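A single protein chain has been omitted; all remaining protein chains appear in their positions.
The chains carry the letters A, B and C, assigned in the order they are written, with residues numbered from 1 in each.
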Amino acid sequence: MSSATATAPNYELIQQDGLDTGLLEVSMGPHHPSTHGVFRMDVKLDGETVVDLSPVFGYLHRNHEKLAENMSYLGSMPFTDRLDYFNSMTNNWAYALAAEKLVEIEVPERAEYLRVIMAELTRLVNHLSLVGFFVNDLGALGTPLLYAFREREKILDLFEQASGARMMCNYFRFGGLRNDVPEGWLDRAREVVDRFPVFLDEYEKLLCENEIILSRTQGVGNLSRDLAISAGITGPMLRASGERYDLRKVDRYGIYDRFQFRVPYSDGDVGDCYDRFIVRMLEMRESIGILKQALDGIEHGPVLGNAPKVFKPKPAEVYGRVEAPKGELGFYLIADGTPKPYRYRVRPPSLINLTVLRDMCLGQKVADAVIILGSIDIVLGEVDR
Amino acid sequence: MTLHHYLILAAVLFCVGLIGVFTRRNAIVVLFSVEIMLNAANLNFIAFWRYSENPALLHGPLFTLFAIAVAAAEVAVGLALVIAVYRHFKTVDLESMDTLREE
Amino acid sequence: MNEEIAFWMLSAIAVLGALVAVRKRNLIHGVFALMVFFAGLAGLFLLLLAEFIAAAQILVYIGAVGILLLFAIMLTERVAGDDGRRMTSRGWFWGLVAAVAVFVVLLLPPIQQFPSPEHARAIEPSVKELGEKLMHPYVVTLEVLALLLTAALIGAVTAAQGVRMPKEEDSPE
Partner (left out) sequence: MSPDLVRDILIATVPLMVIFPTLFAFTTWLERKALARIQNRIGPNKVGVPLTRYGGRFSLFGLGQPLADGIKMLFKENIVPRDADRLFHLLAPILALIPAMLVLCFLPIEFPWTESLLPVQAFLLDGAVIFFFAITGLNTLAIFMAGWASRNKYSLLGGMRAIAQMVSYEIPLVLSAVVVVMMVGSLNAAEIANAQAGWNWFVFTPWGLAAFVIFFIASLAETNRSPFDLPEAESEIIAGYFTEYSGFKFALFFLGEYIAMFAISGLAVTLFLGGGAGPGIATLPWLSAMWFIAKIFALIAVMIWLRGTLPRLRVDQLMGFAWKFLLPLSILNILVAGFAHFIPQENIVSKVAVWVVSLGILYMAAKGLNQLNRPNVRPRDYKYAE
């Protein structure tokens, strides 16, 4: 953590001429209203100022990786839903990408389109709930959260109609999707997508110019571009720190190269909570653009290639990754010729983004620690696995 | 109720404050014992005023008002001094602040 | 009759509050006992028809002084308050003797000299008159008091802030 202290104010110096009142050690979590799950922060406070912080996690550890090493490749697909339970679709996709690399399965055209549609809808769901929870952490008593959830419901309804489940969709298969979307689904999806910008406008008007939100979030939880890159931060958080890096542009996995879209990033080197908040708002608008193009371009056809349910890949190592809403979600698989993976490893974006929590929180107020955590956007299912 | 009732009460309160000053070592407790004594004196002022020949002059309340204001200033400065002392000695125990005493 | 009941109750509250305040080991308890004492005294002021003084008593002593004391205690003691340190009882006896002596000395002259008027005059309590008195004959006192309070404020801040050492090196890195 040598680079960590570089950004933190030197506390010993401050302490010299203060009153020696002793530090207040507060254990925030694991059941604190705003730690987003069973996460704990051991915070040392001087008055209200955070002077030390160590994240403690593992309360939700479910042995996901080891479980997956003891079942067939397809068998662990439903478990990937439970990683980041807000974004089961992108989790599925990342895993499917890795496995498809392993056995070289072709994905039909319609399935590719639907995958993009599902992934972008997922991104909308994730960013919506993130922004809602974030403003909730700021103390807005749930109003923005419930506005966000009203819209999220519409998208979850779409998921339910397509896959049968609202959150744990288990919709992707190696070589395509489990089933085609029902009759009229695309029209309904188009309706939701067309109405979405209206909501976004309202939401932006409510939140983005709000004086209290501006003064609470700007200059809070700064994450410099260098630190973000060296800590391996990905996703909106990295872009908020001023780095243009988006796997949809870098890897062009799936059929992302067919769509016109832009990647918003912060211009400065600040990377504070406000940047992270706004970058996500902007990303939602871009997602809508992709969704419209995908809904226009989709054609009829099969959605599942002829992949076997159980297969024995040749010994190989693959890494499949997607731009999940929270950052780079990767699955690293080592096949040894048996129907089970020899090694199954997840690169969870939340966990890696969480590693800079301490650097961002030191010297801030305890109320800021809460919103900084909120702006990182963690889901404990993914952090602990 | 006669004036003497109030005078006795005020004297009792004053002595309670005095006991505090004499027997406690914590600077803050000593400070608030002094406050008690001051308030006992205020009670006397008000009682004398109430039983005086010419209460319309309002001497008692006026003096008490000034006394309260001065006491507020005194507490603020006193506590600031306690904190300054604490910063230096890391204690508010009056008996351990004896740097002038020969060892 | 009413007045007598009130007097005895309030004086009991005041004396008990004061006693607990000076003898309680736990400082936070002590401060709250002190507040009880202040409140009892405010009641006595009210009984003596000094309304404004009673209000000022609550406002200044309970509202401001009490909270200042709480802050000072929180800053200088461990947060838990009762730290189990030995409170001296060595001076207890001599303290009592001295206090009783002072008590007698305090009381003898006034009780002997002042004939106690049995009944107080009826008065109409008026804040307005008090205000006018403050503005007319005592305006200089009032101004001096304002000056004193300002000085005390600045003095308190300076004293509590301590001497700020100039930082030897601002950024070690």
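Just so we're on the same page, a residue touches a chain if its C-beta (ideal position, glycine included) is under 8 Å from a C-beta of that chain, and two chains touch if they have at least 3 such contacts.
Please read these numbers as outputs of a predicted model, since none were measured by experiment.
Here is the thing to keep in mind: the chain we left out touches A, C in the whole complex.
In the complete complex, the hidden chain is touched by one of A:46, A:84, A:120 or A:246, namely A:246. Within the whole complex, the absent chain has one touching residue among A:64, A:216 or A:385, and that is A:216. When the whole complex is considered, the residue among A:136, A:170, A:241 or A:375 that touches the unshown chain is A:136.
Interface with the hidden chain, as seen from chain C, comprises residues 1-2, 5, 28-29, 32, 35, 51-52, 54-56, 58-59, 62-64, 66-67, 70-71, 74, 79-81, 125-128.
By the touch rule set out above, chain A reaches the unshown chain at residues 24-26, 32-34, 45, 48, 135-143, 146-147, 150, 208-216, 218-219, 244, 246, 249, 262-268, 274-275, 278-279, 282, 365-368, 370.
We adopt the following convention: only the chains that are shown with their structure count from here on.
Chain B and chain C, compared by their mean Cα positions, are separated by 6 Å.
Between chain A and chain C the centroid-to-centroid distance comes to 59 Å (mean Cα coordinates, whole Å).
Centre-to-centre spacing of chain A and chain B amounts to 63 Å, using the average Cα coordinate of each chain. Counting partner chains per residue, chain B has residues 83, 86-87 touching two or more of them. Residue numbers of chain C whose C-beta contacts span two or more other chains: 75, 162.
If you check the complex, the residues on chain C that touch chain B are 3-4, 7, 11, 14-15, 18-19, 21-23, 27, 30-31, 34, 37-38, 41, 44-45, 48-50, 52-53, 56-57, 60-61, 64-65, 68-69, 71-73, 75-77, 85, 87-89, 91-92, 94-96, 98-100, 102-103, 106-107, 110-111, 114, 116-118, 120-121, 123, 129-130, 133-134, 138, 141, 145, 148-149, 151-153, 155-160, 162. Note for the complex: chain B touches chain C at residues 1-9, 11-20, 22-26, 28-29, 31-33, 35-36, 39, 42-43, 46-47, 49-51, 55-56, 58, 60-62, 64-66, 68-77, 79-84, 86-87, 92-93, 95.
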